[in-house]
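All protein chains of the complex are present and in place, except for one that has been dropped.
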Amino acid sequence: MSDVWLNTLMTETPQEGYDLAVKMSRVAVKMTQPDAEIRERLRKEYATSFDALIAASGVVATHFQTIASANNHWK
Amino acid sequence: MSDVWLNTLMTETPQEGYDLAVKMSRVAVKMTQPDAEIRERLRKEYATSFDALIAASGVVATHFQTIASANNHWK
Amino acid sequence: MSDVWLNTLMTETPQEGYDLAVKMSRVAVKMTQPDAEIRERLRKEYATSFDALIAASGVVATHFQTIASANNHWK
Amino acid sequence: MSDVWLNTLMTETPQEGYDLAVKMSRVAVKMTQPDAEIRERLRKEYATSFDALIAASGVVATHFQTIASANNHWK
Amino acid sequence: MSDVWLNTLMTETPQEGYDLAVKMSRVAVKMTQPDAEIRERLRKEYATSFDALIAASGVVATHFQTIASANNHWK
Partner (left out) sequence: MSDVWLNTLMTETPQEGYDLAVKMSRVAVKMTQPDAEIRERLRKEYATSFDALIAASGVVATHFQTIASANNHWK
């Protein structure tokens, strides 16, 4: 993760903010499990587990809250 | 998810804000599991699991908090 | 859920705010599992599961935080 | 739960705020499982489950955040 | 828990705030399971369960957020 991937929390629209929230929720996973092949295998498993999908959705919700606040809720 | 689905966090009423929160909690699921058929099957399973229903309700609560703040709590 | 059930986040007292938070945590469950009979059966199960009761209490806590903020903490 | 139990979020000290947060986290449990005998049995079980104890502590943390904000962090 | 243990949310540094957050996350556990011997046994178990360690870290994060806000983020 030495690349620059998060320069700003500002986005043009709420939807772009949502996409950023999804990205931010995934980077933490990547930092703990850097092996792309293992991640891919895990992703397949959790894509059929509703508990995991909902938990992931919850992480997105927290990041979106931060991003929405940074963008003054795009008002 | 290339369509525009989230243009604004503003809603007329708290209830519309709640509906938007439900939608936002589901989109993250859709982005991870794009197969509608699999999602439908999973939805049936989790609709009879209280743990999953409560967890999903928790994601809605976080999104609603963000939306309520964006709308100045509809005051 | 076509009925109007959430007109305002304003309540007279903190306790009424708490009751509203409980209601809001349950509506998301209802929207995912519209069958009242199934919900009743699930409710009986989770009423004897502390994990589920605590998780439900956590959703109430998030909604209450939103409602308290809307009411300027009833100050 | 027809009694008045939550008149105000204001407390004299942070510790009293913490005690109120504990109380608030328990009331939602009580509202879902009104049978005191069953609750007592469940409490004994979860008092030996660290997962449940930590989850309960998380609900207290959310309520405490609300109460702290209401009290302007007792500054 | 009749002793005074939480007089203020103010700390000199972020790190002291973090330590206080850890303490606050543990007190709720203590209030539900007052038996120190049982807690010690549970602590040993959960210290080897990553799920429990992560959940406990999440409670610390919520309390730290409150404390950081109280201290104006030590700016």
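Lettered A, B, C, D and E in written order, each chain numbered from 1.
As a convention for this text, a contact is a pair of C-beta atoms (placed from the backbone, for glycine too) under 8 Å apart; a residue touches a chain by one contact, two chains touch by 3 or more.
All figures in this text were calculated on a predicted structure; none of them were measured in a lab.
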{"item": "Omitted chain's touching partners, listed by label", "value": "A, E"}
{"item": "On chain E, residues whose C-beta touches the chain left out of the figure", "value": "13-15, 18, 22, 43, 46-51, 53-58, 60-62, 64-65, 68-69, 73-75"}
{"item": "Hidden partner chain, residues of chain A it touches", "value": "4-10, 24-29, 31-33, 38, 42-43, 45-46, 49, 51-52, 55-56, 58-59, 62-63, 65-66, 69-70"}
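The rule is simple: only the chains that are shown with their structure count from here on.
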{"item": "Whole-Å gap between the CA centroids of chain B and chain C", "value": "16"}
{"item": "Shared-contact residues (touching 2 or more other chains) in chain D", "value": "43, 46, 49, 51, 55-56, 58, 62, 65, 69"}
{"item": "Inter-chain touch pairs (all)", "value": "A-B, B-C, C-D, D-E"}
